[in-house]
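Let me begin by presenting the structure, written as structure tokens, before commenting on it.
With one protein chain held back, the other chains of the complex are shown just where they sit.
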Amino acid sequence: MSTNKILKVVIFGATGFTGEKLVELLLKHPSVRITYLSAKIEKDCYYSDLFPKFKGKIDLICEKPNIKKAKNLGDIFFLALPHTVSMRIVPYLLEEDKKVIDLSADYRLKNTKLYKEYYKINHTDKRNLKKATYGLVEFFKNKIKESKLIANPGCYPISTILPLAPLLKEDLIDPEIIIDAKSSITGAGRKPAVEYHYSNISNNLWAYKPFIHQHTPEIVEVLKRISNNKEIKLNFIPHVVGIEVGIYSTIHINFKRRMTTKSLIGIYNKYYKTSPFVRVRVSLPKLKDVTGTNFCDIGFYIDKSRKRAVICSCIDNLIKGASGNAIQNMNVMCGFKETEGLL
Amino acid sequence: MSTNKILKVVIFGATGFTGEKLVELLLKHPSVRITYLSAKIEKDCYYSDLFPKFKGKIDLICEKPNIKKAKNLGDIFFLALPHTVSMRIVPYLLEEDKKVIDLSADYRLKNTKLYKEYYKINHTDKRNLKKATYGLVEFFKNKIKESKLIANPGCYPISTILPLAPLLKEDLIDPEIIIDAKSSITGAGRKPAVEYHYSNISNNLWAYKPFIHQHTPEIVEVLKRISNNKEIKLNFIPHVVGIEVGIYSTIHINFKRRMTTKSLIGIYNKYYKTSPFVRVRVSLPKLKDVTGTNFCDIGFYIDKSRKRAVICSCIDNLIKGASGNAIQNMNVMCGFKETEGLL
Amino acid sequence: MSTNKILKVVIFGATGFTGEKLVELLLKHPSVRITYLSAKIEKDCYYSDLFPKFKGKIDLICEKPNIKKAKNLGDIFFLALPHTVSMRIVPYLLEEDKKVIDLSADYRLKNTKLYKEYYKINHTDKRNLKKATYGLVEFFKNKIKESKLIANPGCYPISTILPLAPLLKEDLIDPEIIIDAKSSITGAGRKPAVEYHYSNISNNLWAYKPFIHQHTPEIVEVLKRISNNKEIKLNFIPHVVGIEVGIYSTIHINFKRRMTTKSLIGIYNKYYKTSPFVRVRVSLPKLKDVTGTNFCDIGFYIDKSRKRAVICSCIDNLIKGASGNAIQNMNVMCGFKETEGLL
Partner (left out) sequence: MSTNKILKVVIFGATGFTGEKLVELLLKHPSVRITYLSAKIEKDCYYSDLFPKFKGKIDLICEKPNIKKAKNLGDIFFLALPHTVSMRIVPYLLEEDKKVIDLSADYRLKNTKLYKEYYKINHTDKRNLKKATYGLVEFFKNKIKESKLIANPGCYPISTILPLAPLLKEDLIDPEIIIDAKSSITGAGRKPAVEYHYSNISNNLWAYKPFIHQHTPEIVEVLKRISNNKEIKLNFIPHVVGIEVGIYSTIHINFKRRMTTKSLIGIYNKYYKTSPFVRVRVSLPKLKDVTGTNFCDIGFYIDKSRKRAVICSCIDNLIKGASGNAIQNMNVMCGFKETEGLL
């Protein structure tokens, strides 16, 4: 199943939450070796001095970014960078015939007008954008196998496309969809802001960017692609909640026709019975069931009297919502078992 | 403003979360004195031995319930009891011409069929149920003034009726309403269950009792009463979230006609400009802004393109959602200033 | 008990944790009115825009500091400022014959050499330093009554001097004292640093600045003053712990002679029976018993076989450890009841 050769892995942006989680997960992966770590830091230093939890596990220096040096050290490149930075680096890496998994938003939206509208900047690498594959293994596995550039999905999109895609593809639900999502603050990145001070987050909870969050067009574009362009009116309302990790998405929908628990389970099984990281259940999932894992748990409850249902999904936002999913992509791209290093 | 005479207060159920919070708040109230505390305990003992935080503040014994004794000691009775227990005590207290504020569910629903459906028991005090006043001061102040028996509302109903009632009364929104509510676990009471173990709650989050929570008929019945029987299709999806205190309700609605931020603020001001505990704002509220207070903060965001909006409200579930609101009722019943002891 | 005239209060540094808590507490004080708030902010704005929880409670503008303006508006000045800033402002205020309560470290240490050693700067107001009174009402009440300048103690000193002073004054314990203190991160102030990011604090715990924390000389100096210069070898080891609020100090001591629970309770009662905010108990206190209050709870356990004991004390670090204690000082300075606005 796995190749004999150890894959050499480079990580750009190794000090953010997703970069740190990539290191943690890749260190458990039997078929790869991290060969280069970089981040926007003041001074090169041992990675384990920045994150003492890695003492005895990795003895690499974390360096200021040096692409020329990095390109000789890696077979595959994880870009855990802010959006707009990735699209400056990707063209160079692809020219060097490297595999790239980009965790930023730069290659997720095919529609560059929407990219500009939501990210406030022109897209500068439209050529590679066309070639980029959206890294949702559960739906695009064959494309991912042959792709050189993966746009790793956003955390909210992963937690919402997985429960919604089968329902849309089967034309089961009305276009008006409400997603009430709750996320830990790690989704916002590791920044030195009073806003993220322990005291402001702990025991707090609030909605933000209602209808206008930048993941909204990504969810819509990908759901349309999967569902052969079904009409969607998405109301996406994200919340920050004072918990350490995770996203819990509560999706409020209306069925076009009467559905039973059994028929709905049947639909989900049709799509996910061979997906090792999607677990479907009749009851409503709890966030902590997926904490620390690459699973997406999906559960639901149907109010039969009125053809309504609530679908709940949860993920660890740094694993299935980011770095774990990125490694799942790597596994598929590189011919490893899909679950390698992730169970 | 306040009467000269000190009001004597009795609390039944003094060791639950709402009973404890009643004691805490009433100790700060300048016009009352707690004279009797009881709870279902093994052995009578000092209340401050059960809750050392009250040492030096109150030196009452907490006793096993003795109504005969209690009736001579109190002018007003707070029942912080499980439902079904209250309706066994209330008839006796009313006969003695006492004022009663019941924090259980027993006198909230006028429809006894729904009571039986949701609480799984027949109502045994229909006579007094008819006389009971729903204790939402913001809408029923005059009735409360003259009432002897107050049904203090449920925590979810308070946090959702306040933002919804003006919109329904003004006939502004479609009947299909989705409430996605998030609550701390204290709402479930203080019980010795593994389910409530620190490890099961901390950093966890999940939806429960979707569409079927017992507060659903209460919200619907009261909203209909306030809005002259407007049609309502309520989808109420509560969640438990691993935070210490509070309820955050995210309400997803559709306007019947185009609304602007200004016009909506206008509507809310019309109803709440004289309500000291409702604060309306243009931005979305944060839960911690109301923690430890009797405020209900309401904010909203309108998606003008599609006549949709999200309305968010938050309360401290043990204060405005229970004991603080009960004291607000007491203030109105007893001729104190509405905010006495609560600011 | 309270004067008829409403006292006008000015707060410098109103946006830090202690400034915010001062506002919260002073708003509940029946005999004062906040007249001026300032902080190092970009642009003047309503204080309740910075802290929406104060909406409807205070409608002052928070301004960039303007001492000239402030001096006409206040009878008493709370300086919730970083150390070194206070000693630049205090001389001016005292010249204007204002009362000043300084929450910084600038006037706590009489020994200016130690001030320089621990705060890395020369003291520039030695004249007023001599006149400053250490604001521990439990021991210096009479001096505080007549003082114009109060050095409000550090949070760790308050939580450790109160349990230790009686033992030293009565010559009961060996000089070698170990204090193992645990504090919430709010003690470090509200700064935009990655170090204080929610993810770095939540569920974390670590010791820092062992033996060398800047509160060490303050504890020693004040304990010596109270105990007529008893010898002290203090080992002070503070910890940060991922909780919202509070300090829990565990003090490890050796008695010079056999003590019983009864005799030790007797000693504490001798010193604190008239102190409304010190509660002594036989059992070990829990932090949450004092959260949100101005109490310092002290408990202990004696290992009789070896003349050793552990004394535990706890406070809310922002109330008894800072702003509440400052108001207690104000009450004493201004002739109010000591507990006014604090119970």
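By written order: A, B and C. Residues from 1 in each chain.
By our rule, a contact is a pair of C-beta atoms (placed from the backbone, for glycine too) under 8 Å apart; a residue touches a chain by one contact, two chains touch by 3 or more.
Worth saying up front: this structure is predicted, and the values here are computed from it rather than measured.
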**Request:** Decide which residue listed in C:Asn203, C:Thr261, C:Thr274 or C:Thr339 touches the omitted chain of the complex.
**Result:** C:Asn203
**Prompt:** Per the definition of touch given earlier, which of B:Ser104, B:Asn203 or B:Ser313 contacts the omitted chain?
**Reply:** B:Asn203
**Selected from C:Ser159, C:Ser227, C:Thr291 or C:Asn325 as touching the chain missing from the view** = C:Thr291
**Asked** Which residue among B:Arg190, B:Lys209, B:Arg281 or B:Lys307 touches the omitted chain?
**Response** B:Arg190
**Item:** Where the unshown chain meets subunit A, residue by residue
**Value:** 27-28, 52-53, 55-57, 276, 279, 281, 283, 285-286, 288-293, 295, 297, 343
**Prompt:** If the missing chain were put back, which residues of subunit C would it touch?
**Reply:** 178, 180, 182, 200, 203-208, 210-211, 233, 235, 237, 239, 241-246, 248, 250, 252, 284-288, 291, 301, 303, 306, 308, 310, 312, 314
**Positions on subunit B where the hidden chain makes contact** = 17, 185-186, 190-194, 196-203, 242, 244
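Heads up, the rule we're going with is that only the chains that are shown with their structure count from here on.
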**Message:** Can you compute the centre-to-centre distance for subunit A and subunit C, using the mean CA position of each chain? Integer Å is fine.
**Reply:** 46
**Complete:** Whole-angstrom distance, CA centroid of subunit B to CA centroid of subunit C, is 37
**Where subunit A and subunit B are represented by their mean Cα positions, the distance between them in whole Å** = 40
**Message:** Going by the contact rule already set, what residues in subunit C reach two or more other chains?
**Reply:** none
